[in-house]
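Okay, handing you the structure first.
Note that one protein chain is taken out, while the other chains of the complex remain in position.
When the chains are written out, they are named A, B and C in that same order, and each has its own residue count from 1.
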Amino acid sequence: MSPDLRVSFAGVEFANPIMTASGCCGYGEELAKVYPLSKLGALVTKSVTLKPRLGHPPPRTAETASGMLNAIGLANVGIDCFITDKIPFLEKQKTRVIVNVAGSSLNEYVEVCGRLSDIARVDMIELNISCPNVDEGGMEFGADPVMTEKLVAAVKKVFPRPVIAKLSPNVTSIATIAAAAEQGGADALAVINSLVGTAIDVETWRPRLTYNKGGLTGAAIKPVALAMVNAVHEKCRLPIIGIGGISNGSDAVEFFLCGATAVQVGTALFIEPDVPVRMLGELKAYLKRKKLSSIGELTGKVRKY
Amino acid sequence: MSPDLRVSFAGVEFANPIMTASGCCGYGEELAKVYPLSKLGALVTKSVTLKPRLGHPPPRTAETASGMLNAIGLANVGIDCFITDKIPFLEKQKTRVIVNVAGSSLNEYVEVCGRLSDIARVDMIELNISCPNVDEGGMEFGADPVMTEKLVAAVKKVFPRPVIAKLSPNVTSIATIAAAAEQGGADALAVINSLVGTAIDVETWRPRLTYNKGGLTGAAIKPVALAMVNAVHEKCRLPIIGIGGISNGSDAVEFFLCGATAVQVGTALFIEPDVPVRMLGELKAYLKRKKLSSIGELTGKVRKY
Amino acid sequence: MTRPSCQDTLLIKKRDLKNNYFSATFRTYSRVDQCRPGQFVHIQIPSAEIYFRRAMSIAGVSSRRREIEVIFKVVGRGTRQLGNLHEKDRVNLLGPLGVPFRWPRKSETAVIVAGGVGFPPLLYLASEMVKRGHDPRRIEFFYGGRSSADLIERSRIRKLGVRFHPVTEDGSVGEKGLVTGPVEEFVRRAPNRHLRLYGCGPEGMLKATNELGVRLKVPGQISLEAPMPCGIGICLGCVVPLVGGGHARVCWDGPVFEIGEVAL
Partner (left out) sequence: MTRPSCQDTLLIKKRDLKNNYFSATFRTYSRVDQCRPGQFVHIQIPSAEIYFRRAMSIAGVSSRRREIEVIFKVVGRGTRQLGNLHEKDRVNLLGPLGVPFRWPRKSETAVIVAGGVGFPPLLYLASEMVKRGHDPRRIEFFYGGRSSADLIERSRIRKLGVRFHPVTEDGSVGEKGLVTGPVEEFVRRAPNRHLRLYGCGPEGMLKATNELGVRLKVPGQISLEAPMPCGIGICLGCVVPLVGGGHARVCWDGPVFEIGEVAL
């Protein structure tokens, strides 16, 4: 008997717990050329904003030790084009679709989420209240519990299906922000977005990113992400989607043990686009070897000293 | 003409800007067997507390992608033994000595610093208000601007020479804490201590550290450290000692450009104990190639977009 | 359509081409038959310092032996590591990626402008053209560099029977000067104007070729470079501004672009 990889939370069932992280899989079109998206538990779109955005000028990525910096700056097609051009493609994909939404004001978030409310293909919304790469909105929301609660509550009023709050690691207490999101009515939490970082070119004395700083992601941040998932899990009962430096089945298991119900893979897709497919096999083999019948038997089961 | 590597801040001159970071060079005895400590700008001791501490039981370190986790738990000989056993050795070393002090209460910090006040060999004190690996004190101080200011002010009253506040990266705004330390009378800032992180053994479901979490250090955190040095430099006029993932001359130059006056090397010593010696050569060659006469010509000179 | 895939291959031949250039041939690559000139593979480099793959144009394939060749120059950490690989080392390739060059019509003369690490894809292009029956005398291969040492693998071009025009800044081989000088001269003098430009090389050369094409109204394509985290269009890291506004991804919308399309 093959182990069951299905997970469900906020009333939605997913074929498996592996999702592609926002900003690391566009709107799915490119990855669909590498493997069918039905392999994914869910696809999380690039952050969508009210107006289209070009993002920051290049260079807007830089390689770091076991990781990378990015300051893409929420480049995206905007909600209108997203609905007319991207939704039709997503309609045909046999995977859950989570639309990540960003904005520079509460009203902008509400407007975008409202536009998505009657598109049934959008299974969930993920609120990006943690983007380090824009001057307005972004991380500001996610660093303030009051604003976090208000924003989530406002979005919950206009979007009838589950809402995930995606939290920033750049805070003194992520558990406090998590509690605020719960208070506001969030159905789940995504932990974590990228860490603020930078790198300088010592020849030109220029930052390696035109935005002067960016978000650090990839294997380098996995320990931080795990500790934050664990901290949130200890203080908050919402289901958690673990994110940060995941690149194989064993990494995912670490996140499950720390309290995650599902995981997202971001930067690792850049190095190995079919990493989710490999991970599915690794997870199955792991459950089998450990004689477990489902992912749920791992969630939060870390044996603390 | 060879470029001048000397730097000075808080009225103290250092032969060069490269120091060994607290907890990564003991009290200097072991490194002195590899090369003369006169090669160092300064040696920063392991954190000293009032009473001796065994630290946490092993395992208390774990390898991560381009970095490591540690939860040593401030293992140290205690201030009495430090003064009787370690100071005599340090008296003989031709380098600056900075004693890192930790405590679980304001009184403990003050008592330890008071004991060091008339030992002239102690050129400076570095206050560890950012240790993630103890239940009391440690990071609590460094996360709260009011406590930070109070603590620095109290120590300044009992210790007549310069006091460095070593800041935690695990905060929403490191610039706010830096300002509080400045307000309290700190003479310089050390940026950063380690990031909270963890790792789990997927075979045993145990954390890889008996303390369940630890501090992430090494190359992985360099981008975060650079961004924090930069953020502090923008908001605060105190000299900054840059720390985090430095392992070569070029890394140090990045920190200088972001605003550091000196740097500390920690985890890199574990991989290459004589990394400071190599870095001195690299820095000299860099200054020469760039036709600069001193490190000061780099500090804060990043050319932002 | 090509479906890119990640696959482990075996480095079976490494040749030192001098002046920091190397040729590396990998076996067994299952997608050789889908490769087209102008496309690239994204190479994973096993090393402590390298996190991203590195993009390398396809320089040639052997369908029969399922081999794929890249020619690279050591310029930084990643390519240094690549140059240190041993024969029989396992190397993961992601590809084939990117939009290939468009073929010239039989009646057209291909004017190839190559330089530096832009040479490998154009070597592949010229080889394939000849193989597919394009008259070699209708292929003008301009190859520029600082000095004769920069012009690698000249014998392979000569063997194709194409019209070969080496150009060096120091005159150590071929005409003296920048390659775009003789190219412009040729274009201006061309009796009929059924020309098609193909350019790949350092930034200055690309700019000049693009500008020349626009100015003299010669159609054609140029192939760009940009640091590429993903190589498959999902990170938005490799963008270039377009003349008509907006950004294009070099890896997915390119690396081959029409002359006049990109704001260089």
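Here is the rule we go by: a contact is a pair of C-beta atoms (placed from the backbone, for glycine too) under 8 Å apart; a residue touches a chain by one contact, two chains touch by 3 or more.
No experiment lies behind these values; they were computed from the predicted model shown.
Asker: Where does the absent chain make contact, in terms of the chains shown?
Answerer: Counted over the whole complex, the chain not pictured touches B, C.
Asker: Which residue from B:Asp4, B:Glu140 or B:Glu272 sits in contact with the chain not drawn here?
Answerer: B:Glu272
Asker: Out of B:Asn16, B:Thr49, B:Thr64 or B:Asn128, which is the one that touches the chain we can't see?
Answerer: Going through B:Asn16, B:Thr49, B:Thr64 or B:Asn128 one by one, B:Thr64 is the residue touching the chain not shown.
Asker: Which of B:Pro3, B:Gly41, B:Pro132 or B:Gly218 sits in contact with the chain that's absent?
Answerer: With B:Pro3, B:Gly41, B:Pro132 or B:Gly218 as choices, the missing chain is touched by B:Gly218.
Asker: Can you work out which residue in C:Ser5, C:Gln34 or C:Ser47 touches the chain that's missing from view?
Answerer: In the full complex, the listed residue that touches the missing chain is C:Ser47.
Asker: Suppose we count only contacts with the excluded chain; which residues of chain B make the list?
Answerer: Within chain B, the residues that touch the unshown chain are 23-26, 30-31, 33-34, 46, 54-55, 57-61, 63-68, 70, 72, 75, 218-219, 269-274.
Asker: Would you write out the residues of chain C that touch the absent chain, in ascending order?
Answerer: Residues touching the hidden chain, for chain C, are 46-48, 50-51, 86.
As a working rule, only the chains that are shown with their structure count from here on.
Asker: Quick one: label the inter-chain contact graph as line, ring, star, complete or other.
Answerer: line
Asker: From the Cα centroids, identify the chain that ends up most central relative to all protein Cα atoms.
Answerer: A
Asker: When the C-alpha atoms of chain A and chain B are each averaged to a single point, how far apart are the two points in Å?
Answerer: That pair's centroid distance is 34 Å.
Asker: When the C-alpha atoms of chain A and chain C are each averaged to a single point, how far apart are the two points in Å?
Answerer: 37
Asker: Distance between chain B and chain C based on Cα centroids, please, to the nearest Å.
Answerer: 48
Asker: Could you say which residues in chain A touch two or more other chains, in rising order?
Answerer: Within chain A, residues 64-67, 218-219 contact more than one other chain.
Asker: Show the residues in chain C shared as contacts by 2 or more other chains, in ascending order.
Answerer: Within chain C, no residue touches at least two other chains.
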